[in-house]
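With one protein chain held back, the other chains of the complex are shown just where they sit.
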Amino acid sequence: MTKLNWGMIGGGNGSQIGPAHRIAAGLDGLFSFAAGALDHDADAGRAFGRSLGLAADRSYGDWREMLAGEAARADRVELVTIATPNATHYEIAKAFLQAGFHVLCEKPMTVTVAQAEDLVRTAAQAGRVCAVNYGYTGYALVRHMRAMVARGDIGRVRLVVAEFAHGHHANAADMDNPRVRWRYDPAQAGVSAQFADCGIHAMHMASFVTGQEVATLSADFASCLAGRVLEDDAMVNFRMEGGTVGRLWTSSVAIGRQHGLTLQVFGETGGLRWSQEQPNQLFYMPLGQRLQVIERGEGNLSPEADCASRVTVGHAEGMPLAFANIYRDLAETLNAAREARKPDPAKTLFPGAADGLRSIAAIHAAVVSAQNAGRWEDARPPMFR
Amino acid sequence: MTKLNWGMIGGGNGSQIGPAHRIAAGLDGLFSFAAGALDHDADAGRAFGRSLGLAADRSYGDWREMLAGEAARADRVELVTIATPNATHYEIAKAFLQAGFHVLCEKPMTVTVAQAEDLVRTAAQAGRVCAVNYGYTGYALVRHMRAMVARGDIGRVRLVVAEFAHGHHANAADMDNPRVRWRYDPAQAGVSAQFADCGIHAMHMASFVTGQEVATLSADFASCLAGRVLEDDAMVNFRMEGGTVGRLWTSSVAIGRQHGLTLQVFGETGGLRWSQEQPNQLFYMPLGQRLQVIERGEGNLSPEADCASRVTVGHAEGMPLAFANIYRDLAETLNAAREARKPDPAKTLFPGAADGLRSIAAIHAAVVSAQNAGRWEDARPPMFR
Amino acid sequence: MTKLNWGMIGGGNGSQIGPAHRIAAGLDGLFSFAAGALDHDADAGRAFGRSLGLAADRSYGDWREMLAGEAARADRVELVTIATPNATHYEIAKAFLQAGFHVLCEKPMTVTVAQAEDLVRTAAQAGRVCAVNYGYTGYALVRHMRAMVARGDIGRVRLVVAEFAHGHHANAADMDNPRVRWRYDPAQAGVSAQFADCGIHAMHMASFVTGQEVATLSADFASCLAGRVLEDDAMVNFRMEGGTVGRLWTSSVAIGRQHGLTLQVFGETGGLRWSQEQPNQLFYMPLGQRLQVIERGEGNLSPEADCASRVTVGHAEGMPLAFANIYRDLAETLNAAREARKPDPAKTLFPGAADGLRSIAAIHAAVVSAQNAGRWEDARPPMFR
Partner (left out) sequence: MTKLNWGMIGGGNGSQIGPAHRIAAGLDGLFSFAAGALDHDADAGRAFGRSLGLAADRSYGDWREMLAGEAARADRVELVTIATPNATHYEIAKAFLQAGFHVLCEKPMTVTVAQAEDLVRTAAQAGRVCAVNYGYTGYALVRHMRAMVARGDIGRVRLVVAEFAHGHHANAADMDNPRVRWRYDPAQAGVSAQFADCGIHAMHMASFVTGQEVATLSADFASCLAGRVLEDDAMVNFRMEGGTVGRLWTSSVAIGRQHGLTLQVFGETGGLRWSQEQPNQLFYMPLGQRLQVIERGEGNLSPEADCASRVTVGHAEGMPLAFANIYRDLAETLNAAREARKPDPAKTLFPGAADGLRSIAAIHAAVVSAQNAGRWEDARPPMFR
């Protein structure tokens, strides 16, 4: 199998997300890192690209140069990952999609709902993939939860309870720390801080696992640190299109919690609980029986989980492998197209532009709700109503 | 030290709460079980009382007979526990208070806010204790959380997150099971089911630990089982009088959870987490340091915790000993009065009539809020506004 | 049902074991605390007894006085608990057994194997119970493990792995602390320290749960603190009479462990794991299936477990209730004899003199083994070979 050429925009020297993408894309040997515009400083970006082994003529100074350069090549990259500042995602993604590239965009996909709707349409018109990196859904046992729900193991889903609550922004002494401050400044972060940054992962996971979209929501936002403008703690109640009741708590002031992404799903005939900090176990209780511990890698779980595991049962797998499953999905999709075959449905679970759009719409709806004392809002984007 | 004479109304043969009270009251040898009207069937009650060792003339047929009989005795019981159906609490408690008895009332203290306010006034006028059995606050480490907050270990409290979510009413086949059905029937259970039954314990604990009362709240109720009238799942957001943000989730359809009473408290300089199912450990993270495991019984925790522990560190203590601490507190209060001394403040933490009243008010406020799409309501009883 | 009169020797003011016994004996209302010789100081013991509510003429100055006094009464105590220094157990227990009293003796039952064999014979000849307080076997889920093994849930038992390892004697600064020092001084503690004090609980539990006695053993003792004579850490390998392989680790220098009593039992068709610090859950894996969490109180576990539980599932029970089950068992045995009926086999699981004897023999065998580089020794007392 030939590797797919892959390129990256952003993720320069010193960034955390850059190495994460390069590890994830390279892990299974499906992608070859072939081009990049890695830094807003053109020279720094070119030098860093070359230090990572990129050819000199594919280590670009900015995304426009990369777009032009790659579009002109026969061996052009097939997938472009966009890990630039949030406000630039829309423009870059649109340009690459229109030029026939597939795109994996860091979240949030765009700033506004209108932009997101435009990207959904652009991708459809171009016949290209516009994926969004909700990487936590790459965990094998998250995918197994989805498979269990889909095949009816817990019956109709009544209730989903999601959390993403940590304590890393709780220190009042960090109010002026630039690494923290911008996140709560509307001028830099937009309309929402903690819900947009973390909570939305949990909301997307609730949809991913239940197979239902969020229909309406009511939000209560709080800024627990004096002087902080945007929310550092939020509770969002929601209802899903299939009638499921949703609860979502997110916080960045929960001292003592390191990460806190957790999903509980309760159906008519069973309950499930999974936590990102202990991702290799899934707790399952069939109605009237006992709590069981499902282990990642135990085998014969579901096609989705089995093919998302790489090491034997009892050995821990972590975030980088979850993330690699997103790339593995994209490779499957691209290769299937190239080979004119139907892709394996268990290997094409990456979040797409519609998911990115729904998230942007939910963030905006939550902000409006919070500004109106928790008034229930339609969480769906106009084009999906 | 002479034992205090104690009596009980309700808690007849086959009830669960009866033995729990008798174990708790007797555990430390502070109370002597001396009188009872244990069953709504007078003969059954008398026979059961005698089988438990009550004297024939103090094994009464009903509470009125007991009130008359005990009031006439020199060695009358000093404390009466009321564990009858909820709707009867008010009348019985009022009568005994007015006759000069101290009272420990099962929760909910009354059905209406007006009744609860009347009991608060009645107890004050009579100079008698009207305690309410929020027994979970008797756990040594819950009391230690309270002490830590009070002495400033986590700074000003910003956020409290409470849960009481189990899965014992999730089976649709139990819709007609009489042991479950009445709980969701307004005619029998009143205005609220799961929030009034379980959630309110968590809300009281939030106040107990933070030392702040709930000021306003917004509730989202759901009935997850088709045909169920009252809520089996609820999310309540609240604000406390000191400005603390509150989140409270309660459920009876969370399959896989056995009990689920959990409290997380986050302050300016630390966070705390405690769970009823693992009550002998308290998880504490001082800001910028590491998560620590505080063990019940480790010694020198706080006067409140140290005197509430009975076995050495590393040995489990459970609910019956927590419950016994409520009785221990009542004995300290009554004995101090008898001995004309100041009671030990670390041993007088039992919930009183004001707490019972606040709970009733909060339940009613939550119901109104839930009926009005989560409109924020004043959670305080009129007499405390 | 009439309460049984009960008395206690030792457990004076300030002791920890005294209140533990009084709580346990009184918890279910089966015993009435009627007599005591509570302190080696006669006056102090009498005064303390009266302060606990004993009648003046039954608050004795020493055990001989109590033996004479009680033997002369029609309402004499039926059961005597012995919680005096270890070296005195034998003499006191023998005297009371011969005078027709039932006895519950703190562990170790005696100092020597010969004494223990004599007590076994004495009890048999007197037709009286001589129980030994391995109180941890009173936990409901320990009893359920035993029941599961007995009914074949895990098939023939292949392997049992027991631990009782804590870190409370790890501080070198405590070498001269009287509360620690005596434990490692042969003149005061006898031939063994940590194994005799803690490890033997784990070994007894291994026998209790598997229904097999220890046949042979090999021990490796270590004194981890310089200057400490007796062992503070020990590993004992053993073989049981049914062929089961045994491993037992005990330590008092394992800093970070609070108690550490844990039992794992592995059979042909399943495995079990239980830990005293989380006593309300039992982890069970049927061969080829998944780990299950068995909850104390879930109902229909086994007669042994169901009748040893007092509070509903999801609520913690702790050590005092386990301990109370030992007394409950003794009451059942004594009452059945009084009522000329067969006792309930699910309620008569208390450890007896034979268990006490086997433990003494195993301690002595382990000491000999450890002194001979782990030579395998017969662990059985001569009378059971």
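Labels for the chains are A, B and C, by order of writing; each one numbers its residues from 1.
In this section, a residue touches a chain if its C-beta (ideal position, glycine included) is under 8 Å from a C-beta of that chain, and two chains touch if they have at least 3 such contacts.
Bear in mind the structure is a predicted one, so any value in this text is a computation, not a measurement.
**Q** Touching the absent chain in the whole complex: find that residue among C:Pro178, C:Gly227 or C:Gly256.
**A** Considering all chains, including the one not shown, the answer is C:Gly256.
**Q** Check the options A:Arg58, A:Lys107, A:Arg143 or A:His166 and report the residue that touches the missing chain.
**A** Spelled out, the listed residue whose C-beta touches the missing chain is A:His166.
**Q** Among A:Asn5, A:Gln194, A:Gln276 or A:Ser369, which residue is in contact with the omitted chain in the full complex?
**A** Among A:Asn5, A:Gln194, A:Gln276 or A:Ser369, only A:Gln276 touches the chain that is not shown.
**Q** Looking at the full complex, which residue from A:Pro19, A:Gly100, A:Pro345 or A:Pro382 touches the chain that isn't shown here?
**A** Answering carefully, the residue with contact to the hidden chain is A:Pro19.
**Q** If I consider the whole complex, including the chain that's not displayed, which of C:Gly29, C:Gly211, C:Gly271 or C:Pro303 touches that chain?
**A** Of all options in C:Gly29, C:Gly211, C:Gly271 or C:Pro303, contact with the hidden chain holds for C:Gly271.
**Q** Please output the residues of subunit C touching the missing chain, sorted low to high.
**A** 154, 158-159, 161, 165, 167, 170-172, 218, 220, 222, 224-225, 233, 235, 237, 245, 247, 249, 251, 253-257, 264, 266-268, 270-273, 283-285, 287-288, 291, 373-376
**Q** For review purposes, identify every residue of subunit A that touches the missing chain, sorted by number.
**A** So the residues of subunit A touching the missing chain come out as 1, 3, 16, 19-20, 22-23, 26-29, 51-53, 166, 258-260, 276-280, 295, 310-321.
**Q** Considering the whole complex, not just the chains shown, which residues of subunit B touch the missing one?
**A** 290-295, 298
What we mean here is this: only the chains that are shown with their structure count from here on.
**Q** Let me have the rounded angstrom distance from the C-alpha centre of subunit B over to the C-alpha centre of subunit C, please.
**A** Centre separation, subunit B to subunit C: 35 Å.
**Q** Whole-Å distance, subunit A centre to subunit B centre, using C-alpha means?
**A** Distance between chain centres, rounded to whole Å: 43 Å.
**Q** Provide the list of subunit C residues touching at least two other chains, using ranges where the numbers run on.
**A** Only 295 qualify.
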